[in-house]
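One protein chain is absent from this view; the other protein chains keep their places.
In this document, chain identifiers A and B correspond to the written order of the chains, with residue numbering beginning at 1 in each.
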Amino acid sequence: MISMPTVARRGLLPILLLSAFMPLAILMLVSVGRDWFFPALLPGTIDLTGWRTVLGSGARLRPALIASGVLAVATGVAAMVFGAFAGSAIASARGWRRVVGAGAAFLPVAAPPVAVATGLHATLLGAGLGSSIVGVFIAHLVPACGYTTLYFLGVFTVREGGFEDAARTLGAGVLDVIRRVTIPMMRRELLEAVLLGAIVSWGQVALTLVAGGGRVRTLPLEVMDYLMAGQDQLAATGSLLLAIPPLIAFGVLRLALRNVEMVLP
Amino acid sequence: MTRRWSGLAAFLVAAPVLVGVAYSLFASVGLRGGSGGFSAEPWTAAFADHRLVIGLAWSLWVAAIATAIASLAAILVATLFRSGTRSSGVARFLAVVPLPLPHVAAGVLGVLVLGQSGLLARGAFLAGWIDQPAAMPALIYDRWGIGLILVLAWKEFPFIALIAFSLLAGRGKSLEEAARTLGAHRWAIFRTVTWPVLWRGLAPAVVAVFAFVTGTYEATVLLAPSDPLALPLMTIERYTDIGVASRAEAHVLVLMGLLAGLGAVVLHEAVRAWDRPSA
Partner (left out) sequence: MIMGCNRGAPEPASNAVTALPWDSVLVLARGSTVTWRMWRGDPSINAFIDQWVAPRLVAQYGITLEVVPGQGPGIVNLLVTEREAGARGSTDLLWINGATFASLRREALLLGPWADRLPNAQYVDTASPIIARDFEQDPGGYESPWGQVEYALIYDNARVSSPPRNVTALGAWIDAHPGRFTHDQSFSGMTFLKILMYALAGGAERFQGGFDSLAYVAGRDSVMGWLTRHRASFWRGGATYPAGVAELHRLFANGEIDFSMSNNENEVITKVRQGILPVTARPLLLTDGMLANAHYLGISVNARNPAGAMVVADFLLSPEAQLEKLRPEVWADGSVLDVSRIPEPWRGRFMAQARDQHALSPESLRLHARPEVAPEYHERLTEDWRRMIRANAPR
């Protein structure tokens, strides 16, 4: 007799497969399709204009792809470092301090981007960082740090600091403890936090638009513009470019974590 | 070691938002964002307009249902596929594949698949179930936001699932093993160990998703109806209106959106304090 969870698992797998790859397949078709009108199930004409804007000469999407990548990696790493410290600090607080701390970490996550963007842009402009990639990086850090702080708040709340305490008792300095105990023990969490911060940056539209003053072009901005102009083919190509690199990152991470407890897919 | 830094950490992470909120407060009374000078009119105008309440309520409805669907699906998948077997690993991978896809792309996919001339409708046409797009049930631009809810639930599911996987592999696993050693049944383990670990650990992510979805623009503009008009659409419409004057009203709406998100946060903190008064 087959148990109920087994039946559920067998039923869910195809749905997950569909949820994962059907969207990518549809985007792929749109990115090479032309003259694709109701009721046709497949495009009338196959045409590679979309991909030429990515790979060909004068490739307009390439600089945007590079800007997005640089921003995502920088934001991910910086937000991981910040989140680890802020999260552990707030996790160690008690009583109302902890409630306030957790509330503060929620703020950038809960605030609509427009609420952050305009005021931040004004401040950045005043500091001479307006409409530059550095300004956009700082803007992306705001929600990314919120997410990583919340993430580490959760991690450190359930984690006991026994090993660090032991190391300190044995005379290790603060930096030594971090370098030799905390980092090796938390490799998975740290990498996941980088990924989390990077993904927050990777998908940003509103913050990039306002803080970058339109001058910093990232892939989501290009996709949004194409969409608003009804250029579905180019928008689909850009969307695929947005989907593929993080999947590769997942794969690399999976290899990097082979010896660590596998949580990530 | 870092306890005394908790105040600084809290300040640093919240400061940019506070700057933004301060700017919106000033801009909402005409002291920033163009000529004019002080006026309380944007506030009175926004509150006199019943569309604000309707739009806010509609956005909260969509966010609540979408977040609930995504959370339940994530919990289901995480508990069913937590073992170390190959097929479970594959399932976990499949679950998070859509994570990096931007919301813009999710919105387009919603249009392409769910629209009255979308792929579903084309399939129905070829099957002979409908004879024209109008015969297809309206799943997007619809009054109840069904298409938007489906797309947002699908888009947020991987994020919650990722955190659920992490929770079950970390603390959950050791606790469950302990319970099993003590001879507990599968259902009893789920009820007393797995579920509490999941809901406590997932609550922040769920609150974050809810707050985010309430204010999300990209998918909403592509899939939501024009009446009721969702709060984020109303906000951006005001913000990009031609007259500089309506920008002040946009900032009133921005602050309303922020309050909606913060309401969820406060609720979460209150429940948490009640759940574990010592923490």
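The working rule: a residue touches a chain if its C-beta (ideal position, glycine included) is under 8 Å from a C-beta of that chain, and two chains touch if they have at least 3 such contacts.
Just so you know, these numbers come straight off a predicted model, no measurement behind them.
Screening B:Leu120, B:Ala138 or B:Leu262 for touch with the missing chain picks out B:Ala138. Of A:Leu24, A:Ala84, A:Ala105 or A:Ala122, it is A:Ala122 that touches the chain left out of the display. From the options A:Val7, A:Val174, A:Met228 or A:Ile248, the residue with contact to the chain not on display is A:Met228. Mapped onto subunit B, contacts with the missing chain fall at residues 32-35, 51, 111, 115-117, 132-134, 138, 141-143, 221-222, 225-227, 229, 239-244, 247. Taking the complete complex into account, residues 34-35, 37-38, 45, 47, 53, 58, 60, 118, 121-123, 125-126, 128, 130-131, 213-215, 217, 221, 225-234 of subunit A touch the chain not shown.
Heads up, the rule we're going with is that only the chains that are shown with their structure count from here on.
For subunit A in complex with subunit B, the touching residues are 5, 8-9, 12-13, 16-17, 19-21, 23-24, 26-27, 30, 37-41, 82, 85-90, 92-94, 97-120, 122-123, 142, 145-147, 149-151, 153-154, 157-158, 164, 174, 192, 199, 202-203, 205-206, 220, 223-224, 227, 232, 235-236, 239, 242-243, 245-247, 250, 261-265. Those residues of subunit B that touch subunit A in the complex are listed here as 1-3, 5-14, 16-24, 27, 32-33, 76-77, 80-81, 84, 87, 89-109, 112-113, 117, 119, 121-123, 125-126, 133, 154, 157, 162-163, 165-166, 169-171, 201, 204-205, 207-208, 211-212, 214-215, 217-218, 222, 232, 235-236, 239, 250-251, 254-255, 257-258, 261-262, 264-266, 268-269, 272-273, 279.
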